[in-house]
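One chain of protein is taken out of this complex; the other chains stay put.
So that you can tell them apart, the chains are marked A, B and C in the order they are listed, and the count of residues begins at 1 in each.
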Amino acid sequence: MAELTYRDAVIRGIAQEMERDPDVVFLGEDVAKAGGVFKATVGLYERFGPLRVRDTPISEQAILGAAMGAAMTGLKPIAEIMFSDFIAVCFDYIANEIPKSRYMSNGQIKCPLVVRTGNGAGSRFGAQHSQSVENWCMMIPGLKVVAPSNPRDVIGLLAASVRDPDPVIFFEHKSLYPTKGEVPDGEIVDRLGTARIVRPGKDATILALALMVPRALEAAERLKSEHGIDCEVVDVRSLVPLDTQTILGSVARTHRLFTVEENPRLCGWGAEIVSIVADEAFYDLDGPPVRITTPHIPLPAADTLEDIVLPTPQRIAETVRRALNS
Amino acid sequence: MAELTYRDAVIRGIAQEMERDPDVVFLGEDVAKAGGVFKATVGLYERFGPLRVRDTPISEQAILGAAMGAAMTGLKPIAEIMFSDFIAVCFDYIANEIPKSRYMSNGQIKCPLVVRTGNGAGSRFGAQHSQSVENWCMMIPGLKVVAPSNPRDVIGLLAASVRDPDPVIFFEHKSLYPTKGEVPDGEIVDRLGTARIVRPGKDATILALALMVPRALEAAERLKSEHGIDCEVVDVRSLVPLDTQTILGSVARTHRLFTVEENPRLCGWGAEIVSIVADEAFYDLDGPPVRITTPHIPLPAADTLEDIVLPTPQRIAETVRRALNS
Amino acid sequence: MATADARAPVQTGLNDDIGEKKRLEMYRTQVIIREAEQRAYDLFLQNLVKGTSHLSLGQEAVAAGFAAAMEPGDLSFCTYRGHAHTLARGVSVEKVLGELMQRDNGLMRGKGGSMHLTAVDHGVMGSYAIIGAHLPIACGAAWRAQYKGHTDVSVCFFGDGTTNIGAFHEALNFASVWKLPVVFVCENNLYMEYTPIADVTAVPHPAADRAASYGLERIIIDGNDADIVYRTAKAAYAKARAGKGPSLIECLTYRHSGHSRADPAKYRPEGELERWKLRDPIKIYRERLLQFGVSERIIAEIDAAARREVDVATEACKAAPPPPADILTADVYADGGWAWRN
Partner (left out) sequence: MATADARAPVQTGLNDDIGEKKRLEMYRTQVIIREAEQRAYDLFLQNLVKGTSHLSLGQEAVAAGFAAAMEPGDLSFCTYRGHAHTLARGVSVEKVLGELMQRDNGLMRGKGGSMHLTAVDHGVMGSYAIIGAHLPIACGAAWRAQYKGHTDVSVCFFGDGTTNIGAFHEALNFASVWKLPVVFVCENNLYMEYTPIADVTAVPHPAADRAASYGLERIIIDGNDADIVYRTAKAAYAKARAGKGPSLIECLTYRHSGHSRADPAKYRPEGELERWKLRDPIKIYRERLLQFGVSERIIAEIDAAARREVDVATEACKAAPPPPADILTADVYADGGWAWRN
């Protein structure tokens, strides 16, 4: 066991997989010699050399296209898209090429690759560098979508993603990079499609992802200590595959559902899960399922404003309390 | 009154607005001299001349970027993106530039423009030319999103979109182009954000959009004649602004909700609306809200396969009947 | 028309650098493509070809020449106008027509359709229907070869109109900087869908006039002469295999039919099609063979065999069933299914 930052867990996760499989290669902007703009790839270039860890031009389409072509023909590339907002400039690969080729080719083409990207708000970077865009990917058939909330999951889920035979979009939360957590020694390999109950509880289910997990946990503690409300907090961890069993199981026990999303409100993963639960577990629900989200607006840059829009432990707790009391 | 095809309604709608306002200009690939690949812009070049109706290179980013720059500085451009699938190659403008500039600039920048695009399946074009991608736009704060189901609405909603001071993504359904409908003479101007109850009913609410509207109507007729089930069918017409009043009002009367979506299942507009209804009208519901969608797969090309995946009147009717009986 | 005269035959005759066997192979390929595509058009008129289809009638020499110069293991990346390149790699007419007719015997059993022909076992790594998308993808395949020390070349075909989209630029720069073994082949047939390329491009030669932007040689060739195409391809592949990086080759050619099945091509100036038909690649090549001493009989046999193959394929496709419904949800993910949840 060692304490590791989320940032260093990314480095260790990539290194673990590159060490194991010479077909794992890594490319992106400023990732090699400079170690990445978030310093989440420091040392990989020195360790694995210039053939396996490569700096690219500012050409996101070329980055993802090249990752796809390499994956189709036998490599297992990890591609970095620096900020997840930039997925918009290479979205054709995310929406039309990478996820559809296997299907269109009747199984002939395979795309085992990972796109790592810095997601989420909290850095006061404004509307084009702070978005949570996991729903841009969840809505596309053929992708897998993962978003770890802690250093251990970073390593385990990254390993699972690299070893997965399907394309995985791996969302690292920028605000989590400096956070720390205990990580076991040795190889860590997790499983995609498994949510984790991070706090058991009986009064309500709170689903969260990435940065929202610690916030939901804090809200749950407050609800317990201040109002005696006992919430179950589930770290969704992967949106595709989605662990509906764990989610439906939790709602079957608590009878109330709350989702906590950082992405803007419309058509987020919260809407998807609420719809699944409303359809399949309608009679389990004792009250309306409630989504707690960032309002449906572009993100403001100012610290004071940004702090208001993201779901806070206080807003989560308040929303749950009010819903359960009504 | 005259009978007009949906295709000709597009031509008339654009012409009506270009006639009225010299600041309305139109650009896209093959739209001018050739009249568009769907023949939905035939004659505009001849009528409004080469300065107002312009062919572009295959450069979707330049098309939308230019539309944005022109809109910011005083024109009211209409830009065509030939197939809506191609929004993926210019998604930065849809996701990051056009919708966010007003907000980021604290109201200084305005983007009154319309992006017209051919959406939807039915032409056996396969996975990269058949998608329904209105949810790619609905999820982005700052856009308006419109999808007419008939020739009259094409003109009225297109006029409303062109006159709207905000950016509007206007989804024309490719399979509706040859369909006909009665259209009044003279100027037609509709209002965004108004859903229409196209068939009143008391037993269940069916929400549909574009090509799914006639299919939902046919399903409702079957349900009535074969099972005595009386469905209310609502043509949603615009996803943003969303007419939640009409939707919630209908559910308050019928107590059951069904959404019929052509887009793949995850994070579609159906999920959004189901989530709104589940949250705000939970106690109005007599049973689970049900989404009827295309399965979450890329679209197959073969006619026999494509016909299976899109919601059909039969599947809609069957789903509603089974849900109401259970 | 500008042609790269340096690439014209040095010796001429059946025993030159190309040789009789290759020439007959290239002739056969061109004829097969021609016959198969004309058949596709007839079948479309009978409503048996569904969806869209984009023919390469008139552009056969490009497909034949580039394919003939390939080694097994070399990879082709095509567009929606990819029937010709797929056939040129030896994929059967039946599988191609079957896919166009959306039958179960099609190359992808009807799941992909005419715009996405893929035959990995023949090195056809897919046909891509979003303009420009496959240029970066071909770079990736070439990167794999470079990384693994393989000697195969990735060859990427696209049209003149494709040179104006962003992905073209990103791929060319990327390939050049990484010195990738990829060959970019622009088939300049003068038109995008219906718009003349000259109306929307800042330079006369949409590909070649951009080569210098990527530190590459300016190469323009007569795309209707399979010999010229073949020799150019050979040289580019050799360069790629030698680790000397990518090439960008602009082939001047012309499509005899419309852009897609829906297009009567009324936008052509009068006489243009007729002028190009005088330079029909198959006509040119038949004359070349005769001139080099191949007998009329051998040529007629190749023609007849091609027609037979297309006839047999047509019948097989007509008899083939539509794809079964159970493949609908297959192969979304690697486990063979489509489950996005447990």
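Operating definition for what follows: contacts are C-beta pairs under 8 Å (C-beta built on N, C-alpha and C of every residue); 3 or more make two chains touch, one makes a residue touch a chain.
Because the structure is a prediction, the values reported are computed rather than measured.
Asker: Indicate each shown chain that the hidden chain touches within the full complex.
Answerer: Per the touch rule above, the missing chain touches A, B, C.
Asker: Among C:164, C:224, C:260 or C:314, exactly one should touch the missing chain; which is it?
Answerer: Counting the whole complex, the residue in contact with the absent chain is C:164.
Asker: With the full complex in mind, choose from A:127, A:260 or A:323 the residue touching the hidden chain.
Answerer: Only one of A:127, A:260 or A:323 touches the chain omitted from view, namely A:127.
Asker: For the chain not shown, which residue from C:105, C:176, C:314 or C:329 touches it across the whole complex?
Answerer: Considering the complete complex, C:176 is the one touching the chain left out.
Asker: Pick from B:43, B:65, B:122 or B:295: which residue touches the chain that isn't shown?
Answerer: Looking across B:43, B:65, B:122 or B:295, the contact with the absent chain belongs to B:65.
Asker: Kindly state which of the options B:8, B:30, B:80 or B:97 is in contact with the chain not pictured.
Answerer: B:97
Asker: Among A:30, A:221, A:284 or A:318, choose the residue that contacts the chain missing from this document, as touch is defined above.
Answerer: Of these options, the touching residue for the absent chain is A:30.
Asker: Touching residues of chain B against the unshown chain: what are they?
Answerer: 25, 51-52, 54, 56-57, 59-75, 77, 92-93, 96-97, 101-110, 112, 141-142, 144, 164-166, 193, 240-245, 276
Asker: Taking the full complex into account, what residues of chain C touch the chain not shown?
Answerer: Interface residues of chain C facing the absent chain: 164-170, 172-173, 176-177, 199-203, 209-210, 212-216.
Asker: Since one chain has been left out of the picture, which residues of chain A touch it in the full complex?
Answerer: 29-30, 33-34, 37, 55-61, 85-86, 88-89, 123-129, 266, 295-298, 300-305, 308-309
Note that only the chains that are shown with their structure count from here on.
Asker: What's the chain with its C-alpha centre farthest out from chain C?
Answerer: Measuring from the centre of chain C, the most distant chain centre belongs to A.
Asker: Averaged over CA atoms, how far is the centre of chain B from the centre of chain C? Could you give it in whole Å?
Answerer: Those two chain centres are 36 Å apart.
Asker: Determine the centre-to-centre distance between chain A and chain B, using the mean Cα coordinates as centres, and give it in whole Å.
Answerer: The mean C-alpha positions of chain A and chain B differ by 30 Å.
Asker: What positions in chain B touch 2 or more of the other chains?
Answerer: Residues 85, 88-89, 126-128, 266, 296-298, 300-301.
Asker: Which residues belonging to chain C are in contact with no fewer than two other chains?
Answerer: 109, 111-113, 116, 128, 130, 133, 166-167, 327, 332, 338, 340
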